[in-house]
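Here it is, the structure in full.
Here the complex is missing one protein chain, while the rest keep their positions.
Chains: A and B, in written order; residue numbering restarts at 1 for each.
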């Protein structure tokens, strides 16, 4: 039994058969809904997330929230009650979802060119349909795609990724739910991969500070990989949209 | 969405001419897409897209103790969540009123034993029963929510598989049960009588079904009619208008007729679904 619970086997394979530096399969689609200004659906392994963006629009609710020099970014994270193995009581409003909402806002504000839209508000709503580890990174990645679909100017892609450490030595990329349960530290990083800036970093459990650099490097590498996957998706989406208007065929 | 008087008149005239804004006749539905078995954490699920209305329904099953006043029955509970993805108005607790209205109408429609037999969910009288949670997630609102939700719920319940109970042992007050290990050992629910809701909307002098958002704004009143087999399981008036008794009766007749057609179409579609073929496309389509 204990053998089965290893994060990384002797031959270098993980629980789900991945190698240490392998991401889970990412599939995504932009523009899944018509009502929001931008929307995206993203699957990272089994984790499934929907994101919708509304705005920039006039600030709703109390006018005092509006800022004269930047847009207000408003995020709401919510999990479908059936997204986890055991049914959840409430889709949102608990401590964990509030925390993720705040972290999401932090990461997205860093990437959006908020100074272009003073006195306005941008709403980002993410809905988790299936939770299988790495919820926060999946939300950030889906939200980036939705923002791009909405045509909101970004400094660059904002991507997030998790990394762990197996056998006190080998860094693991993109932690799944199974690996989260087995234990082992989890480092979550949200970064602007092109400039290499880190916008959010969160860590649970401990490992020696000497390992931090290599785990962090691994996570950043993951962010870069995700960025290229997202970029590919955006390009093919633009091509799809473009070809319907006829301009793509000219190139 | 806001409409000016001229736009409202345009919609109204279209309804009068039996040629609506999107080219439909008064008793026509918009295209419906239905997928089942798309949430792997659930015992049964369905996603329905009715033009721009998008609904995801997942069914979860837990073991519970029956109500003392009805020891021979299982439990069925509906929970609606209005996702903020649909409209920013649903942020926080904004969608709660609508959610409660829809879930209450569903519970009312499924209440009668003729519609849905809860006694089949009983495992041991007075001690153990299945509790079915039907969780409905509204992802996009493009009008006609009740109809979309009711069809999706029926499809999700059709898709639901209840684990088979191998044995139940009673030891004093402790009740132990053993569930079959075989993955495919399960029973399906009987949903032949599960109600289909039809919203009949009154615009001007005429009644229409499946209103889109613009038509909903023009209507003076609407009646949600839940039809199970050939009988009415729930009728609910919505909106702030009032109706003449004769209009109400006309609405009921129309609702029943349309619901029969819809129900037939649904049964046919569901029978076409092949469980072995992996048709899972979900949102990536």
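Going forward, a contact is a pair of C-beta atoms (placed from the backbone, for glycine too) under 8 Å apart; a residue touches a chain by one contact, two chains touch by 3 or more.
We adopt the following convention: contacts and distances are computed from a predicted model.
Colleague: Not counting the visible chains, the remaining one has a UniProt entry; which protein name from "Translation machinery-associated protein 22", "Tetratricopeptide repeat domain 8", "GPI-anchor transamidase" or "Exosome complex component MTR3-like Protein" does it give?
Modeller: Record says "Exosome complex component MTR3-like Protein".
Colleague: Among B:16, B:33, B:114 or B:264, single out the residue that touches the unshown chain.
Modeller: Residue touching the absent chain, from the options given: B:114.
Colleague: Based on the whole complex, identify which of B:7, B:27 or B:101 touches the chain you can't see.
Modeller: Here the residue in touch with the unshown chain is B:101.
Colleague: Since one chain has been left out of the picture, which residues of chain B touch it in the full complex?
Modeller: Residues of chain B in touch with the missing chain: 68-69, 97, 100-101, 103-104, 107-109, 111-115, 221, 223, 228, 230-245, 248-249, 252-253, 256.
Definition applied: only the chains that are shown with their structure count from here on.
Colleague: Going by the contact rule set out above, which residues of chain A touch chain B in the complex?
Modeller: Per the stated touch rule, the residues are 27-29, 32-36, 39, 41, 43, 46, 48, 50-52, 54, 60, 74, 76, 78, 80-85, 87, 91, 93, 123, 125, 127, 129-130.
Colleague: Give the list of chain B residues in touch with chain A in this complex.
Modeller: 39-42, 45, 52, 54, 56, 58, 60, 62, 79, 81, 83-88, 91-93, 133, 135, 137, 139-142, 282-284
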